[in-house]
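Just below is one structure, and these are the notes that go with it.
The complex appears here minus one protein chain, its other protein chains still in place.
So, chain A:
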Amino acid sequence: MFDNQPEHSIGGTGADRAALSAAGLHKAYGATVALEHADISLVAGKVHALLGENGAGKSTLVRILTGAVAPDAGGMMLNGKPYAPHSLLDARTRKVATAFQELSLIPNLSVAQNLLLPNLPRAFASMVSTRRTLEAGAEILARHGLDRIDPAAEVGRLALADRQRIEITRAIDNAGQVLILDEPTASLAETDWLFDQIRKATQRGVAVLYISHRLAEVREICTEATVLRNGTTIASVDLGDASDGDIFEMMVGRKFAHQRKPRVMRSASGEAARLAVMDLCGHDLQDMSFELRPGEILGVAALEGQGQQELFRMLVGIERPHSGRIEVDGAPVKFSGPRDALKIGSGIAYLPEERKTEGIFSGLSAATNVVLPVMGQAARGILISHGREISVAQAAADRVEMNPRYLSFPIGDLSGGNQQKALIARTLATGAQTLLLFDPSRGVDVGTKQSIYAAIRAFADDGGAVLFYSSELPEIVQLADRCLALYGGRITRRFKGAEITEQSLVAAMLGHVTPEITEGVLA
């Protein structure tokens, strides 16, 4: 029925003011329908948000708009002319440029070369002029308020946040008509610079498509939003008229309570701590001491790079502390690695930070990914039984509300949210009684988040202990029974129950050491 829509409906009523409009876009990869029926219309000089859960089809829509893939059905118009880019470069010549979430910078080239590719200024004999490349690069950087970055610096040596800024700068510089920003704040601590650049672009009359999970940001910079669900455009709304609840409802089809859910903690004082850390030092960490008891969810709040990575990696034996003690179930331990950590005492399972590089094995099925640490359970004799693999994985997948039909798919083909669910299912499947979760809901949508939170709570209710770090404060507020704030490798403050509020966490994360460390250094 969608195919019968008349052509003139493209752009709708505002055909004259729509810079880029798409109607009835459809895209399937084999049997998987990535995009069912998407419509979107961007207005020149306005910032338009694209919202949706992971797997809703946002990435596919972006790929179509940028010319990376061609739609199976549907059409696009750019300033009243048909628009069907057959490559990224083609889209760029039509002045549609994109800053990708998984940055598209080349690590071993200089900042200037990255900014100017593929058209580097020439000197004689078709050689590239280094001087003019640097000059042009410096000029672009200066124009976007990044003159502190050296145009000759190798991109791979820059901090992640600067790399993201370069990616965004390059897109803005190439975007004469349409600018697409896919999760532009994933690695940026603050949005001031980004929003300044976006405002400058919109003043030039550029239409901006802004994709982000962070609704507060979206509200700050965007005026309109299109919500995708299951590959279909649910609605395009004026953000001024829609409450957060409305938007969540459109995204997931049900309303969420976002308040903190009070949990009845098991009386833990009598039991030995599952995990106790005493005076842990090394790799930027100083005098780290805390305890994690059965039935407890302990949050770690910190800005990027305050020692949280090192802490988690030390607790599973990937890195070694210089001094201090780690005790599991009351006995001092020394880990040689994550495999060892799983076996010691009641077991510690670790969810690493980088899903793509440290987590999934993209060619293997989701079920295999889940049962990997406990392959023995899925074996008959020495052979792995596919049926048992599925049934073992199934049990864990149920705990994170993962749709069982995904289990036999290669995990690389699943959405980010489902990959993350599978990884959490993996930590649960190990049977370990202590989970170390590093940013468990990194880059996943609201619905998946709630499933993950429910799984973590259920695990703790059954007597499990959870230590988690999150880059999102609301997550800590919702989930943690207690919380440690880290700054510069030290615990600056400890919070308990109702003390955990976003405001107090922010202060502690910025290093405001307060004299209220009531728990003492050693519990």
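Please note the rule applied: a residue touches a chain if its C-beta (ideal position, glycine included) is under 8 Å from a C-beta of that chain, and two chains touch if they have at least 3 such contacts; residues count from 1.
Basically, contacts and distances are computed from a predicted model.
Asker: Looking at what's absent rather than what's present, what does UniProt name the missing chain, "Response regulator receiver domain-containing protein", "ABC transporter domain-containing protein", "RNHCP domain-containing protein" or "Ribose ABC transport system, permease protein RbsC"?
Answerer: Protein name of the absent chain (UniProt record): "Ribose ABC transport system, permease protein RbsC".
Asker: Out of A:Ser21, A:Ser41, A:Thr60 or A:Gln113, which touches the unshown chain?
Answerer: Once the missing chain is taken into account, the touching residue is A:Gln113.
Asker: Quick one: which of A:Lys81, A:Arg148 or A:Arg405 touches the chain that's been left out?
Answerer: Considering the complete complex, A:Arg148 is the one touching the chain left out.
Asker: Just name the one of A:Thr130, A:Gln286 or A:Ser408 that touches the chain not displayed here.
Answerer: Of the listed residues, the one touching the omitted chain is A:Thr130.
Asker: Check each of A:Ala49, A:Leu105, A:Ile234 or A:Met509 against the chain that is not shown and name the one that touches it.
Answerer: Spelled out, the listed residue whose C-beta touches the missing chain is A:Leu105.
Asker: Determine which one of A:Val33, A:Leu88, A:Ala272 or A:Val333 touches the chain that has been left out.
Answerer: A:Leu88
Asker: Given the full complex, what residues of chain A touch the hidden partner chain?
Answerer: Residues touching the hidden chain, for chain A, are 88-89, 92, 100, 103-109, 113-114, 117-120, 125-128, 130, 147-150, 152-154, 156-158.
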